[in-house]
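This report concerns only the one structure given below.
A single protein chain has been omitted; all remaining protein chains appear in their positions.
Moving on to chain A:
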Amino acid sequence: MILAVLFANSEGNILVERFNGVPAEERLHWRSFLVKLGADNLRGVKNEELLVACHKSVYIVYTVLGDVSIYVVGKDEYDELALSEVIFVITSAVKDVCGKPPTERLFLDKYGRICLCLDEIVWKGLLENTEKDRIKRLIRLKPPTEF
């Protein structure tokens, strides 16, 4: 299960926060834990360079893309390897939508499309689509090219 996908700006403010199967009372804890993790480790990290951590049986893969930091949390079959696949799809889709690693402003300008991409990538904790070109078409309700 992919427990959470979270986007934050460089100051640690949340831009997108989507949880799956995480009780409401634990979400705040996760949010602050992830933001702190980023603050401690993401400084000076290159775009899309992945960082990884585990907390008990939960895995966290996170990275930075432009002004935005992205965190993906998973457990069970979504270990660090599967999560790196998920975050790779997310970063490629975001770059595709924004045309480049986004500034915070650009990210917010494209907010609606980014939400649609996320909806295509992760659905209630499961990875659904993995190719950025296909996702680009799907969010416009166009069938995949190979079909």
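Quick note on the criterion: a contact is a pair of C-beta atoms (placed from the backbone, for glycine too) under 8 Å apart; a residue touches a chain by one contact, two chains touch by 3 or more; residues count from 1.
The rule is simple: contacts and distances are computed from a predicted model.
Can you pick, from "Sorting nexin", "Coatomer subunit gamma", "Neutral alpha-glucosidase AB" or "Interleukin-6 receptor subunit beta", the UniProt name of the chain not shown?
Options "Sorting nexin", "Coatomer subunit gamma", "Neutral alpha-glucosidase AB" or "Interleukin-6 receptor subunit beta" considered; the missing chain's recorded name is "Coatomer subunit gamma".
Provide the residue numbers of chain A that touch the chain removed from this figure.
Interface residues of chain A facing the absent chain: 14-18, 27, 31, 40-41, 49-54, 61, 77, 79-85, 103-105, 108-113, 115-116, 119, 123-124, 126-130, 134, 138-144, 146-147.
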